[in-house]
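Below is a structure I'd like to ask you about.
The complex is shown incomplete by one protein chain, all other protein chains being positioned as in the whole.
Our next item is chain A:
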Amino acid sequence: MCKSLQVKIADVTFKNPVMNASGTFQPRECADYVDINQLGAVVVKGISSEPWTGNATPRVAETYGGMLNSVGLQNPGVDVFLQEELPYLEQFDTKIIVNIAGRTIEEYCEVAEKLQGTSVEMLELNISCPNVKEGGVAFGTDAKMVEKITGQVKRHTDKPLIVKLSPNVTHITEMAKAAVSGGADALSLINTLLGMRIDVHHRQPILATKMGGLSGPAVKPIAVRMVYQVANAVDVPIIGMGGIQTGEDAIEFILAGADAIAVGTAGLTNPTAMTEVLQGIESYMDQYNIQDINELRGLVK
């Protein structure tokens, strides 16, 4: 019997639950390593209404079992995205999700509006990036703000809206509930954890911005815990991410309550990680004779 990896999130059907985490996948470069047609979805790196330069360098630092980044959402802006990037992505047999960023609520709404009537399937609201001065995580750590911005952006789009949650909060479930009451169709979590590294020989921070977002296998237990808590607190689909390197890591998130999963840092250290995670999920299903990936979702109570 043929097993099914198909998952459905807010009425969009994905052929499998594997996608990339926003900001870790540049389609043109990564296409040399990954058959994009095999992916459940491609999540486009944060797009803003105008081009953003991004932060000064160094932007990355290695940590034990992880890394810090402070790229600062460098992107060409929504107009260039629509002209140059979207047509490229449309050639692949996969769903396109666009992560949208802004400094003000109006800027988020402007991006959402410009994506109306395009082949983009879903939007992911980035209110959790720790590396921008305005917007980003400033919106994502205040429950009232989360609800307000989600509601406003929803009014400017007819596409399903995913709200990406920041782990840099005391109670993740409060943010999840606020997003849902604002109208979020799905949630994705976790974004990176705010961290810092100091070069003891030069006695200064390694990153130009001093602090940055921690990701990689070191953060996985936190991510699994938060997915579990959120899955038990709200009724919308969840895209789980944070340190997934293998199929079994992905299964851990699905058992905790995720409908789909995203691979981020692992794809930077091993460019073929995404398809390997997909194969790993299939092997796990074979091993335990699972016919439908949805059978596993939230099995851990």
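As a convention for this text, a contact is a pair of C-beta atoms (placed from the backbone, for glycine too) under 8 Å apart; a residue touches a chain by one contact, two chains touch by 3 or more; residues count from 1.
Operating definition for what follows: contacts and distances are computed from a predicted model.
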item: Chain excluded from display, named as in UniProt, from "Aldehyde oxidoreductase iron-sulfur-binding subunit PaoA", "ABC transporter permease", "Aromatic ring-hydroxylating dioxygenase subunit alpha" or "Dihydroorotate dehydrogenase B (NAD(+)), electron transfer subunit"; value: "Dihydroorotate dehydrogenase B (NAD(+)), electron transfer subunit"
item: Touching the absent chain when the full complex is considered, from A:6, A:173, A:270 or A:294; value: A:270
item: Residue among A:7, A:43 or A:61 that touches the chain left out of view; value: A:61
item: On chain A, residues whose C-beta touches the chain left out of the figure; value: 23-26, 28-30, 32-35, 38, 45, 53-54, 57-62, 64-67, 69, 71, 74, 206, 216-217, 265, 267-272, 275
